[in-house]
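Only one protein chain is missing; all other protein chains are in place.
Showing subunit A:
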């Protein structure tokens, strides 16, 4: 079975609005899966359904091939966007409590916690009340609580918010490590640079509907516009049926750079042939859309 999560035709209505409208998403195993969408698109509603916090009005969810049921709670780790801790509790007691709620025995939880406390070099935090920690430190504790029971599926909602760049990198490395160990990670965020960097697969929800779904490479292929960046010396003109100059800029002396758009059915070789007849070509590469471009374009199209 290569699918950890199979979401089929989920519909969820709240009193005065439709939060999810026939959404189907398949999450392959062992990936970092980006769940994207503007604010209020329905991401959190979907995540809550997967976590069995709420139930869908209709539709089904399969976890690792089985209909989602209560015991799968132990296989999922969830870091919500709005998150907190019991402020008066001691860090160690709190983490033990959260781990045991996820089905670990006390001794298992202890062993795993020790590893993480060594890894993050926070051994002396064990007996501190949570309220004595800085916000960033509390975020680290929350991350540990989410992944401690080594869940098959980890759902992270904006995991980097509140972290300084150094700690964000530590968390990023841990996420990559978790994927290597076989966990699947659903990663919900607005920060497109981390999507670009981390995600293998992406689904985009907008206005309660899924508007995009696919691997990062597929999406880039789908959204590229046959647009090429070129640099050259000399004077270049558009050639009907082959390419169209969209933008050209004089950078220095006889040196220019610009963007050209290829006509339908024309290969890159044809483009190069057409150009080198006119100018001295210095550089040429295809403009691959960033995830940010794709996000904006997909949201605006819908």
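One rule holds for everything that comes next: contacts are C-beta pairs under 8 Å (C-beta built on N, C-alpha and C of every residue); 3 or more make two chains touch, one makes a residue touch a chain; residues count from 1.
Keep this in mind: contacts and distances are computed from a predicted model.
Missing chain, UniProt protein name, picked from "proton-translocating NAD(P)(+) transhydrogenase", "Glucose-1-phosphate adenylyltransferase", "ABC transporter permease" or "Aromatic-ring-hydroxylating dioxygenase subunit beta": "ABC transporter permease".
Here the missing chain is touched by one residue of A:76, A:168 or A:230, and it is A:76.
Considering A:102, A:152 or A:239, the position touching the chain not shown turns out to be A:102 (whole complex).
Mapped onto subunit A, contacts with the missing chain fall at residues 15, 48, 51-57, 73, 76, 78-80, 82-89, 97-98, 100-102, 142, 145.
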